[in-house]
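Complex shown without one protein chain; remaining protein chains in place.
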Amino acid sequence: MNDMTRPDFDKPRVVGQRTPRIDGEFKLTGRAGYTGELHVDGMLYGYPVPATIANGVLESLDLDAARAMPGVVDIFHHGHFEALHRSPNSMAHGDMVNEVRLPFEDERIYYHGQYVALVVAETFEQARAAAQRVVARYREERGAVVSLLQTEAEGTLQESAGSTRGDPEAAFGGAEVKVDSTYHIAAESHLQMEMHATLAEWRDAGKRLVVHESTQGVFFQRNAMARVFGLAQENLEVISHYIGSGFGNKLFMWPHSVATAVAARMIGRPVKVVLPRQQDMTSGGNRPASRQRIRLGADRSGKLTSVIHDSTTETSLVHQYVDTCGSATPSFYACDNVSTSQRVLEVNHGTPCPMRAPGEVSGIFALETAMDELAVALEMDPVELRLKNNAEQDPASGLPWSSKHLDECLTSAAKRFGWEQRNPAIGSMRDGDEIIGYGMASCTWSAGRQPCEARVELRADGSLFAACGTQDIGTGTYTIVAQAVAELTGAELSRIEVKLGETSLPAGPLSGGSMATATVLPAVAAAARDALDAIKEVAVGSGGAFEGSDPDSLAAQAGGLTDGERRVSFEEILETSKLSSVNGQGSAAPGDERSEYAFRSFGAHFVEVRIDPEISRVRVTRVVSSIDIGRAINPPTARNQVEGGIVMGVGMGLLEKLDYDPRDARLINANVADYIVPTHADAPEIDVELLDYPDFKHNEFGGRGVGEIGLTGVASAIANAIYHATGKRHRDLPITIEALLASS
Amino acid sequence: MRTFAYSRADSVDHAAHRTMPDTAFVAGGTTLLDLIKLDVLKPENVVDINALPLKRVERLNDGRLKIGALVTNTDLAHHPEVKSHYPVLSEALLAGASTQLRNMATTAGNVMQRTRCPYYRDPAAKCNRREPGSGCDAMDGINRMHAVLGGSDACIAVHPSDMCVGIAAIGATLTLQGPDGEREVDFADFHRLPGDTPHIEHDLADGELITAITLDAPLENAGSHYLKLRDRASYEFALASCAAQLVLDGDTIREARLALGGVATKPWRCSDAEAALVGQTADKTSFERAADIALKDAQAREHNGYKIPLARQAIVRALRNAARGDKPASETQESQA
């Protein structure tokens, strides 16, 4: 008897199988409703007015011309706004925000793009036209801090973000072979395709607020808004069914959401604001620039004896954001003497925030480039150096890994890539005008898990319904929830409806940190089991389809219950007992395993670059990766995440840089033409292998999450490949044409 | 985006008599609407000229090719006459923008394309081109994308067109229709150097309309190449580009045409370098010498100094490929890009 309620997750039926997205048809036909295209009756359009300076005071706003424009309903600003309170900004209490300062809170200008007004009009065209007629007068002040990359200032040490084991300074001092290098990474933009968007509607005479937001965390936004508006959480609803991705900048609430909700309440009509791209880039988050110094010490055999990783990143003047670069470093390699430190420096930029693999992707660029430098110094193959220092248990916590196969990732990817054909001599591999460079780097991301609740209904019409207040930001959460329900109930996927992205649903996690899969699926499984218990109770009860049977003898199979040879479908069971549905609730949370094991994914990227030195052209032509993420719940969507991370890594390595004017800290490339990201033509040939070692210590499904890891290490592998081709060590990102020319 | 009155012109004459101030003609709209949205261009009247009969491409009896102002970049790039007789123009067109933009953009509109200088595009910045006398924030700002040739103390903004670089290396005449009738202007004289008056970008009077561009007769038996160097592989403006045509007699250069893009304030014909190439052996030495001549007056600001060696590389490689008459696959692909 195969009881699906206790599935054999070593041989799942649906989980781990290629499953086309269940929301795919909505996305492919244009019917998926992203926030910016929603409409409600009586809706107005808001258009923010951004500050054109980065440091100073707003002296006056001349609104007369704008007010006289057709269709203008109201203009909000410091002198015309509701009195509100800030959010406590607590991760633990679920009300963290991306910028604690409220819109129009004071008249000081802290960054270029900071909102100085919000124009609300009947149509989008009218709102935009009027916003351009608002005349703001500023007293600009000198002394804007333009960028971490343009100052010697060290910033403030963050004690809680560093760690030390052993005596790394002494070990470095006595090391036989040393690397001591400093790395700089320019600030990056998330450039998610859908700009931040809010549609706010007050109901019940201003007592109840419904907000549609393009967000990676409906519950965080609800909680924060409740604090800001002094509303009971029950009187707030945040909805986000489709999200044009976020990569971290939609995790927490931004000021535009508050301004939109205030405008809607003060006017008494719903208001929609979609940030224009320029404001999305100035004021909707960025990956802060970083400066990192790495010191590695090793013995002649290549064994690491010391790792010292000191980082500084930017934050804004209105919010403290710490992009901890060294968080993976203590766990990366077996080494007795390791320290990390983290500083932050306040700059006149819009507030930075998490961006895909926050902190670690920057840190791993530095660490894995330093490892390549060490391999060169040792005259050792870089793959061998990594295998030699592979940590068999987590050196940071001393705990055994739940599951780790970095060594297999390294050897498997090296083989598929053809690493053995690499001639280590610099510039030795040529093809016509081009020099071919091979480089590699390891990659990693922690495997976290959060508490979660979910609900599953079995319905008399034969459908199943699963609900969780998490989001699908494009990673495929809708589909894996349906797969989990199908796995446990045996029902067909086409019969399963999934609802996500509403605060009226059971509390679900942020879609971030590669945690959603491991967090949500166990809760969904618990809810499905609870629903099956409920239907068994019905079935064995008086007048039920299996009246008098022992519920323990019933098993879920193919969307029904079986007892021996007899099978009755869920709908028939419910019909028989005159019920419309049964409901199951479930919750799941990480447990004692977190103190017994260390959880982290690892992998390896191998990169081929082709450099045409006579025209200073570098292109990434081939990437071969092996990644161990436990089990991929839906292999195509998981692989897609890694492939997308690799493409983003090409951008980080070669293209992406927010340009702040050195005189006044204004962001001058806040558009999609001047901030360049990879196009189709830049995408290399990509071969991603996902190892299949289910991590059942992490959760019963064996999956560890996959959103971040693909990006980590890519930029380093590119830089290492360029070194192999040219002999020039690039420690600053992006690696521009100027940098290539300077090295030729 | 500010409001404006919209109307359609149904004849060239009709269009050319729209002499009211603050009138902009719209064809593809790819530059105009972009800049109206940014509040950089502020027309009171927008006249749609798409209905005008300016979509023909015809070979004239003297061998020249007359291109109607409204021929789209896509259609021109793929036109059999262009592909067979002016491949350098076809390559340049396909190196520009994206498929969608090339489907919209027109030949005359591309000639009228505005600079991509970020300070020009930002009404809060100082820009002599946008607002005469206001100053130039690019001069000491982030000028990585800016010109090293043809700049002045008032402006160093790059002319961003790829098509125009191809045309510069071919030679052409513009036909203009105005309230006072039709006139012709040499393409080389149409775009102005910024000098003290960067806001005067071209030789087009109020109410005047470009109706056609007539390419000089093709160089017979020329090898050619358009090479565009940029950060990413597609959909980006040039950091440096070069259009080259060479006619060889054995190894000896009989005729040469050379123009640069991405590095100059207007489509940049390199006549001195062309002259220096004629009679020389087509080899790296002569190509490098030509590049040195083409760039001898180049002046860099803080962030654009790299463009001088980069343009030198573009010239040498484009000449080499023009001389070969064939192109390595990897370059062909991206130069189409």
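Side notes on the structure shown:
Labels A and B are assigned to the chains in the order they are written; within every chain, residues are numbered from 1.
We take it that a contact is a pair of C-beta atoms (placed from the backbone, for glycine too) under 8 Å apart; a residue touches a chain by one contact, two chains touch by 3 or more.
We adopt the following convention: contacts and distances are computed from a predicted model.
Protein name for the hidden chain, per its UniProt entry and selected from "Copper-resistance protein, CopA family", "2-oxoglutarate ferredoxin oxidoreductase subunit beta", "Ribose ABC transporter permease" or "(2Fe-2S)-binding protein": "(2Fe-2S)-binding protein". Of the candidate positions A:Leu148, A:Ile646 or A:Ala719, contact with the hidden chain is made by A:Ile646. Contact with the chain not shown here comes from a single listed residue; of B:Leu33, B:Ala124, B:Ile200 or B:Ala300, that residue is B:Leu33. In the complete assembly, the contact with the undisplayed chain comes from A:Pro678, out of A:Pro12, A:Gly217, A:Pro678 or A:Pro734.
In the full complex, chain A makes contact with the omitted chain through residues 20-34, 36-41, 43, 45, 70-71, 122-126, 129, 190-195, 239, 241-245, 247, 274, 276-277, 473-476, 478, 497-500, 636-637, 640-641, 643-648, 671-673, 677-681, 683, 686. Residues of chain B in touch with the missing chain: 1-6, 8, 26, 28-30, 33-34, 36-38, 46, 48, 50, 74, 78, 97-101, 103-104, 233-235, 333, 336-337.
Everything below uses one rule, namely that only the chains that are shown with their structure count from here on.
Centre-to-centre, using mean CA coordinates, chain A is 41 Å away from chain B. Listing the residues of chain A that touch chain B in their complex gives 52-53, 125, 128-129, 132, 432-434, 610, 612, 614-617, 619, 654-655, 659, 661-663, 666, 668-669, 673-674, 676, 678-682, 736-738, 741-742.
For chain B in complex with chain A, the touching residues are 1-3, 37, 39, 116, 118-119, 122, 124-125, 137, 140-142, 144-145, 227, 229, 231-237, 239, 306, 309-310, 313-314, 316-317, 328, 330-331, 334, 337.
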